[in-house]
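Only one protein chain is missing; all other protein chains are in place.
Labels A and B are assigned to the chains in the order they are written; within every chain, residues are numbered from 1.
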Amino acid sequence: MAAGLNAYLLVGAVLFVCGVICMATKRNGIGVLMGVELVLNGANVNFVAFSRYTDLGLDGQIFSLFVIVLAAAEAAVALAIALNFYNNHLTIDVDRANKLKG
Amino acid sequence: MVGETLRNLLMIAWLLPLVGFAVEIFGGFWGSRQSRAAAWIAVGCIATGFVCSFSALMIWGNANHWSVMHKAEHGASHESHDGHQGEKGHEEHAPAGHEAPAEKHGSVSSESQYKLTALAAEEANTAHAAGPTVYSGTLYYLARFGSLDLSLDYYIDSLTLVMFTMVTFIATCIHLFAMGYMSEELTEEYVDHHAHLSNGHHVHRPGRFYRFFAFLSLFCFSMLGLVLAGNIFQVFIFWELVGICSFLLIGFYTERKSASNAANKAFIMNRVGDFGFLIGLMVLWTFFGTFRFGETVNDKGEVVQAGLFQLLQRDDTGNVIRDVETGEVSVGAADAAMNPGNARKTIPYFLLVVAGLGVFAGCVGKSAQFPLQTWLPDAMEGPTPVSALVHSATMVAAGVYLVGRFYPMFVQEVLLTIAYVGCITLFMAATIAIVATDIKKVLAYSTISQLGYMMLGLGVFGWGAGLFHLVTHAFFKSLMFLCSGSVIYGCHHEQEMPKMGGLWRKMPITAFTMLVGVIAISGLAIPGLISLSSVFAFSGFFSKDAVVATSLAFVKANPSHFLLFLMPLLTAGITAFYMFRLWFYTFAGKPRDMHVYDHCHESPLIMTVPLLVLSVLAAFCAVGGEQGPLFLLITGDQPSHVSHGVAAVAGASTLTLPGHDAVHAVHAEAGTYALIAAASGTLIAWLLYGTTMVNVAEMKRQLSGLHGFLVNKWHFDELYDALFMKPAHIIGKFCTWIDRTIFDGIIHGSAKVMIAVSKWDRLFDESVVDGFVNLLGSSTFAVGRSLRVVQTGRLRQYVMFIVVGVVALFAILFTTFPG
Partner (left out) sequence: MNPEFLLSAIIFVPTIGALLLALLFDSKNSEAMRLFAMATTLVTFGLTLMLWGDFQEGTSGIQFEVAKQWIPTWNVYYRLGVDGISLPLVLLTGLVSALAMGASWSITKHVKGYLVLFLMLESGMMGVFLSLDFFLFYVFWEVMLLPMYFLIGVWGGPRKEYAAIKFFLYTLAGSVLMLVAMLMFYFNAPDPGGRFNLIYLADAASKGGLLSPSLQITAFVMLFIGFAIKLPAFPVHTWLPDAHVEAPTPISMILAGVLLKMGGYGIIRIAFPLCPYGAQYWAWTMVAIGVISIIYGAFAALAQTDFKRLVAYSSVSHMGYVLLGLAVWKVNEANGQSIGMDYWQMGLNGAMFQMIAHGISSAGMFFMVGVIYDRVHHRDLNRFGGLMGKMPLYSGLSAGLFFAGLGLPGLCGFIGEVFVVLSTWNFSWVLAIVAASGVILTAGYILWAMQRVYLGAEYRGPHPEDLTPMSMRETSIAVTLLALAIVFGIFPAILFNIMEPSITSMSKAAESGYQQSAAQVTQLQAQR
């Protein structure tokens, strides 16, 4: 018997929660990025699953493809930010980046 | 044909002075101050005018075969002295003298013949405007609106011609006299001893000889235009023009405050009368629709429009025809056939009275009658020739002339008013003349008084008598004024009689001619042996006699108006008194002021010759009295209802107006009374001033109250000042005050209100509108400020917020929408 929709959703949720915890706990910028990736991929899993099990059709899959492309771009930009941040602060500890504080 | 000739001649006489005026005023302005050219031009113009007028009179007479003179025989059938008088007229009476041949023609004609012609004359008379002796027509149109048109017309009848001849003749004499009198102005540096600068020096100015003659010429033009006028509107035009000429001439010495005041007073008082005149004109215009005296005739000789005199119909008794039911007066009833549109036009009777009184108000102003008499004495500020020409002989007589000219339009109430106004005036002015000491003022008051006589004469239905007195008065009064001018000239501008006396030795010609004038105005006569109409008398006697006789006839017919006879009779005595007082004061007795006496001299020939000429006329112009040529000429075209008189309407409280027969019946009686009055006046004057029997100063002292009252001219000046002048200025100030405070106040007030409103507006904008926007901004700012603490800048914290937020959202979602 094939795994049901709920199984996929469960995987996605686990991935999402892992990603969020990673973002919230890691002080390393790269770590935060990785958390973001996890969150995105958790969402992707959900998209694909809905696309398969509901009458959403190909839309979900195309959406997830977009998300992947977006994630790639985001990663590139974020890494560039991290690199610059490092150049300026000699660290990538995000807690040090409080210049935007109100 | 005759009409055109007459028109052309009179127009030449009328317009030449205007041309003269233009030439003199421009030529004089750029010409030399020492040139007499202006005077010669003026004299030339007016003398030519006289020649034209006189030839016009001749042509007119020949054209109608002297039909008016034939009435002489008709009238003379009561008395038979015409031959004698005709001769006298031929010898001594220059303007009217040439009519004598016509009279002779009359006297050689057989009894039946002259009865026939007399009949014809009567017919012509009753047909009045249709008669062959009246010529009227239009010169040019001022404007036409629908059925209305205004034009300059001419209306030539015997009265016009006599007036033309009289005015031009007297004017010529006075022009000549003025050449002498005004010769002091022939200089670049004239010293005016009566005008002072603020530093006390006399005014020095260039002479204004030319200007004087220019104004005189302008005056002659205006006066002749007035006489020639063929409609009442045109009369009004020239009425105003003579007024302004009078203004210019009275104020000739512009430097003198008194002169300019007098000029203003004269013009404004005249305007008061003209206000009434204008009201009369408005009534006539609205109800009659025309101003013309005579009929309007088109090229084919058809009558297009009836004139005023034809429109007002009178019945056989001389009363105006009134509608039986409404009592309104029908306008142009006989005219209905040719002009059906006019058939039912009527005018309320009281408006006819208003129109008459209105026109008469104008005459009151111009002729200085009560209550507008005060300007004339002041008008003596003008040079003496002006007083002679304008303010005694011609212009002031224009009022009388107009009453005569407009006679057919006057109803009984108006005539009665005229009579009473004349009566009051003649008495009042005479009383003031008694106490006046300025030689010209005496003459001025006597002029007013005599004009009162004329008005009275006209008012009591003596149409011929009033106008007769006008003409004779013109001659003797201009003579006396010129004499006084000669005295003033001789005495170096001394006018106060108390400083004169005994001057007859120094200036015999003046004294003699003055005496002629004094006798003429006093109405003295030497009674004839057979009856009164054969008396030897100067002109004034005859004309005053005619007036007094008419008023006696009037009073006999209407006894309740007895004052209308008593007053003129009494005044006849006063007149003789003050005129002889003047003569005795000035010429007789001993010199009172030797300085004046020593420097006094007789005037040059150019001044005395006019005096002599005028004195001849003053003495003999009225020769023959009411059967004489002058009277017959004047009354040649008298209004048709005059000769028969007007019978009182049965049942109504109207007057009976005496006809010729009624007057004739009392003539001898009235003449006797008048002569007695005049003689006693003369006698008293001689007693008081000719002898030293009575102390005049003592009398003056004892009657000081009355004397003061008279010297102050019955306090009319003060009265008018308080009644009219001051209120007018106060109202004027009040109007300005209204403008300044009320109307401008409203404007300024509303401006202030606007400013206040805009201040409020600004306040509202700043506090409410701006306040709201600012509040919005500041509250947003405060909120942002308060949220600032949340922005820690910690990335991980933010993630936590997101998570918590999402969880919270879900929690809310599920709790609110369970399931």
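By definition in this document, a residue touches a chain if its C-beta (ideal position, glycine included) is under 8 Å from a C-beta of that chain, and two chains touch if they have at least 3 such contacts.
The structure presented is a predicted model; accordingly, all values stated were derived computationally and were not measured.
**Q** Name every displayed chain that the left-out chain is in contact with.
**A** So, taking every chain into account, the missing one touches B.
**Q** Specify the residue from the set B:Val2, B:Val203, B:Ile321 or B:Leu710 that touches the hidden chain.
**A** Answer from the full complex: B:Val203 touches the omitted chain.
**Q** So which of B:Val2, B:Val19, B:Ile268 or B:Ala647 would be touching the chain we can't see?
**A** B:Ile268
**Q** Check the options B:Phe238, B:Tyr407 or B:Phe620 and report the residue that touches the missing chain.
**A** Per the contact definition at the top, the residue touching the missing chain is B:Phe238.
**Q** Which residue among B:Arg144, B:Arg505, B:His599 or B:His715 touches the omitted chain?
**A** B:Arg144
**Q** Which candidate, B:Val2, B:Val19 or B:Leu278, sits in contact with the chain we can't see?
**A** Answering carefully, the residue with contact to the hidden chain is B:Leu278.
**Q** For chain B, which residues reach the chain that was dropped from this view?
**A** These residues of chain B touch the chain that is not shown: 29, 140-148, 150, 195-198, 203, 205, 236-238, 240-241, 244, 247, 251, 254-257, 260-261, 263-264, 267-268, 271-272, 274-275, 278-279, 281-283, 285-286, 289, 728-729, 731-736, 739, 743-744, 747.
Keep in mind that, in the parts below, only the chains that are shown with their structure count from here on.
**Q** Would you mind pulling out the distance in Å between where the CA atoms of chain A average out and where those of chain B do?
**A** 123
**Q** Note which residues of chain A are touching chain B in the complex, please.
**A** Interface residues on the chain A side: 20, 23-27, 32, 94-95, 97-102.
**Q** Which positions of chain B touch chain A when the two form their complex?
**A** Residue positions touching the partner: 787-796, 799-800, 803.
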